[in-house]
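Structure incoming, see below.
Every protein chain except one is present and positioned as in the full complex.
By written order: A, B, C and D. Residues from 1 in each chain.
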Amino acid sequence: MADTTDERIKEISPLRRALIRPELGGMVGTVAVFTLFALFAFDSGMFNSQGVMNWSIVSAQFMIIAVGACLLMIAGEFDLSVGSMIGFAGMMIAVFGVVLAWPMWIAILITFVICCALGALNGWIVVRTGLPSFIVTLAFLFILRGFTIYIPQTVERKTIIGGIRDAAEGDWLAPIFGGKIGQPIFQWLGDMGVIGVFERGTRAGQPVVDGIPMLIVWAIALIIFGHILLTRTRFGNWIFAAGGDAEAARNSGVPVNKVKILMFMFTAFCATVFAVCQVMEFGSAGADRGLLKEFEAIIAVVIGGALLTGGYGSVIGAALGALIFGVVQQGLFFAGVESSLFRVFLGVILLFAVILNTYIRRIITGER
Amino acid sequence: MADTTDERIKEISPLRRALIRPELGGMVGTVAVFTLFALFAFDSGMFNSQGVMNWSIVSAQFMIIAVGACLLMIAGEFDLSVGSMIGFAGMMIAVFGVVLAWPMWIAILITFVICCALGALNGWIVVRTGLPSFIVTLAFLFILRGFTIYIPQTVERKTIIGGIRDAAEGDWLAPIFGGKIGQPIFQWLGDMGVIGVFERGTRAGQPVVDGIPMLIVWAIALIIFGHILLTRTRFGNWIFAAGGDAEAARNSGVPVNKVKILMFMFTAFCATVFAVCQVMEFGSAGADRGLLKEFEAIIAVVIGGALLTGGYGSVIGAALGALIFGVVQQGLFFAGVESSLFRVFLGVILLFAVILNTYIRRIITGER
Amino acid sequence: EGEKYILVSHAPDSDTWWNTIKNGIALAGEQVGAEVEYRNPPTGDIADMARIIEQATASGPDGIITTLADFDVLKGPISAAVDQGIDVIIMNTGTPEQAREIGALMYVGQPEYDAGFAAGQRAKDEGVTNFLCVNHAIQQPTVGERCRGYADGLGIDLGDSMMDSGTDPSEIKNKVLAYLSANPDVDGILTLGPVSADPTIAALQENGMAGAIHFGTFDLGEEIVKGIKDGTINWGIDQQPFLQAYMPVVILANWDRFGVLPGNNINSGPGFVTKDALTKVEEFAGEYR
Amino acid sequence: MADPIIQMKEIQKHFGSVIALAGVSVDVFPGECHCLLGDNGAGKSTFIKTMSGVHKPTSGEIVFEGQPLDFADPRDAIAAGIATVHQHLAMIPLMSVSRNFFMGNEPVRKIAGLSFFDHDYANRVTMEEMRNMGINLRGPDQAVGTLSGGERQTVAIARAVHFGAKVLILDEPTSALGVRQTANVLATIDKVRKQGIAVVFITHNVRHAMAVGDRFTVLNRGQTLGTAVRGEITPEELQDMMAGGQEMVQLEGSLGGTV
Partner (left out) sequence: MADPIIQMKEIQKHFGSVIALAGVSVDVFPGECHCLLGDNGAGKSTFIKTMSGVHKPTSGEIVFEGQPLDFADPRDAIAAGIATVHQHLAMIPLMSVSRNFFMGNEPVRKIAGLSFFDHDYANRVTMEEMRNMGINLRGPDQAVGTLSGGERQTVAIARAVHFGAKVLILDEPTSALGVRQTANVLATIDKVRKQGIAVVFITHNVRHAMAVGDRFTVLNRGQTLGTAVRGEITPEELQDMMAGGQEMVQLEGSLGGTV
């Protein structure tokens, strides 16, 4: 019983072994995408400071919802109501903060509570009835969107409620979602000529990029949190287990229902972060916000190597998936591709990414 | 070994046994929905000849795509590209029949060939790569919608192409999709005063409902075909087997890949029937056609008792699901419910229906 | 008294502009004492809209007010309603000729192409030579007509100047930013409604081109009004949706009660809203304007 | 003899119209290996599932260490000291062996006041325990899905043994195992029993049962046919009881006595 080697296992080179990880597909994709755009759209402004900020923000948005969707998907469920939740959360803030004129921080906190509770409700129905989350969250997709249109229509006779920026003026919590950090550094960089300054208009002399929006900070924070939670904690092991085989996990003492409900809540939390950042930036909440975002989140996660059926994936991968998604979307504009073809590209990239990921996963898990 | 009774099985009443079938949820739902609207919207015109025709047509539309989605879902896959396929098919007919001015029957036949081929491509990718159909067909959702916008935009500078009815004038194939049958009967009913007649205009004196549209004939034909195929043929057994456990079915000699690909093609076929009926009736193809129809098809099928994960369901159930969906949608309009609440109702009904169906299925398959 | 009028639009649930229409019919219904309902296809699918008109016909209202988003599709259902003795008024989209052809009483609105054309001519006079048209509803055939008209009015080929922007504000903003930095020679922007205008304003403020680039938009909203005021937007084309909704109800009620009818169609737009006359607009933007 | 560690009293379990258990009573003592035998569908798995908190009994009482007990879910049972290796395994194919091994019992290490999964410890222990069971892994991060059925079974048993419980329930642990692994499992049962742990061992193999069993309870169609003590019953008698009273197929000639 002492032989620790097995002659039936062919050699795998250490390099190959180090490379073969769930994120690999996302890494390859990222490199490919950047190479491509560096070749075809380099002088379009895509890689100057403003251009970089441009696709970074779009990617950060995708990342925020992708982190939630990723953990949930690894836990074996998914949430089609993310998009509607974004619209709903924004509207709640507008209703509380503008219509009812409560202090903005209360409006934000209450919105977080309501949305996480809705996420929990989603999860509770899924675990209690054993229904597929596709159906349950599809129902919530419709229900939440319906209320998002109905509520402002009833209370304000509008479907866009503006004035949120004014209402948030001087609030302590709002800048955590809508502010920017690092302005002095950017001003200095602008003065040094590292990044361009505006040449005309009202802001002439200011640097074209004047700070890092909190949106990006949130994205990075959520990615780090999600990654550590998943790979380095006991709870992370439970997430994998719940998604890999709920029955087996339950038999082994993993509180599967709790894990799933918490992940639904976390997804709702991420959607709310997205919504709050958005309403703080644009100052208005509309009934049409977040349309189709649920698909975009799922696509980013899947491009990042997670398995739609659960139990396998990585937050870093999902973040790379979101980056690819964001860069491709904006890059096509920089490259001047006819914009209606964007969907075609998106579909094709999605297909290629998942095929690559499947190949990688087969190698990892042994060709089953 | 002779005792054929087992004392461990409690008695089930024959009535209960006869009732407990996949369609039961759909049947209960249908009765409930009709009762409800008969109570609350009886005098709104919902049950006059025109009203009946109205929700019948809407339901028939749902039925056509639900039959395809149902068989595909029982075979263990689903197709999110149905809606885009509807838009795409309509646009193809317009491009061939109007822009290129080919004879309409050729345009229709070629469109069928292209769409079934796309369905086969969907299926081929799914079975070859083993990817979940959610992802593959999501990619096609984007790709096909992208082309549906791009093509007319490029050739005609519009996203809508009209003039199909004129191009179809005198064609032999077009009336099979866009015509009506039973006009003499309806004329007679109109003359007898059973159904209303037009009061003015060029059609004064003609009955307001002047025939059964081919759409309804197609729906009924597809339901009968699907039901017989599923329950009464060898191929039907294969559909169940492919969806229940593809590996086990394959090991037993069921040509699972062939079954799945054929079902993807059938779904595409149903979508094309939908599209052709639509463009023939309305005379134009637009990039907005079929939006979200994939969800509506899936919802109808699930309300009708099929299992999202495959291997279980019934075409009759799916047809009833489509009927419920159509009646509720139009009935809410008749009942004058605020239109933004429609989605809320839809979501709630969906939830109730699936919970009821799950309960029924547990009884049938023994509480697992 | 107590007549029932149904307004059917082609707009998806998510299109926020139609809110003014809802408010318009509600107010008119209240004032004339008629029952009014608003209906729309949830996804904006015009074929579904045809079914809704058929449904509305079946429920036997006294009048139907509807848009004519796609003449081919809606011709049948609308003329069937007319032939059953239901009075129809066409609003918003379509043309007076089409309205006459299907037997509608009249037309209240702003033909999309013509409005776009007028906007294009005005922009041309104001020196626009190269433009971007931000279309947030590419799948809807009607609003795209505005871009087409605008391009023809300018006398430029539409080419790929029409952007499929989607409806998410951040995406629209960043797509506009990307497009402008990739195409520095663009000197005119047209947005097709508040959904695309609001983020475009934000984009121009961010890249400092606010006021430096010619910016016209369709329809009004809070942010648009602010934009006009601070000079970011040169003009907004007001098609006065409130009128499009309010007038038909009032006209139908008077037609039903007293048999009186204006002798002409009502062109509710295009009216160019500039900095000068803004107070009323400001107060009611998004609600009645 | 000491007090029973777990007493199952008149347990009934109905699934819809199916009566899986029609009142079964069994006592298990510390340090004994209690074999549960019976035909297919006799209700053995159902019975031990009520013991391990997976199913709630329809009626009947469970007494654990003298206290009446009511498990809400398997976690409670595990916390109370009842470890179970289910017939349909409790392994997650996509997860690594070491993650599977510690699933639900993850070792944690505190860093800056926060608890983190201690991967080094988990990997080390897993490799060791698997080597003890005679399985050579490529590495602790190998996915369970790449193991053969028997290898997976072995991981599951090694895990249950490692987290030394007061009661160890094994549902047909040897059915998919090779000779060597079977010998290993039986030796393990023997070892565990000698440590004073109660073992409940389900098998269809009379010889495996006779090898390690102290007492034998035979279930038949949801009811118990009684409990026998080792030495008081011959393998042949046991075999007849397991066949459930229905007449045996005629196998006397070539096949008799071999099953």
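Going forward, contacts are C-beta pairs under 8 Å (C-beta built on N, C-alpha and C of every residue); 3 or more make two chains touch, one makes a residue touch a chain.
All values reported here derive from a predicted model rather than from experimental measurement.
Across B:Ala241, B:Leu332 or B:Ile355, the single residue that touches the chain missing here is B:Ala241. Only one of A:Ile181, A:Val337 or A:Ile363 touches the chain withheld from this view, namely A:Ile363.
Taking the complete complex into account, B:Ala249 is the one of B:Ala107, B:Ala249 or B:Ile324 that touches the chain left out. Residue in contact with the omitted chain (choice from D:Ile62, D:Ala156, D:Ala228 or D:Met242): D:Met242. The omitted chain makes contact with chain D at the following residues, 18, 38-42, 45, 87-88, 134, 146-151, 153-154, 172, 175-184, 186-187, 190, 204-208, 210-212, 239, 242-244, 246, 248-251, 254-255, 258-259. The set of chain B residues touching the chain not shown comprises 1, 3-6, 9, 231-234, 236-238, 240-241, 244-245, 247-255, 307, 311-312, 364-368.
Note that only the chains that are shown with their structure count from here on.
The greater number of contacting C-beta pairs, out of the two interfaces A-D and A-C, is seen for A-C. The mean-CA centres of chain A and chain C are about 34 angstrom from one another, to the nearest whole unit. Residue positions 145, 149, 153, 338, 340, 342 of chain A each touch two or more of the other chains.
Residue numbers of chain C whose C-beta contacts span two or more other chains: 13, 138, 162, 164.
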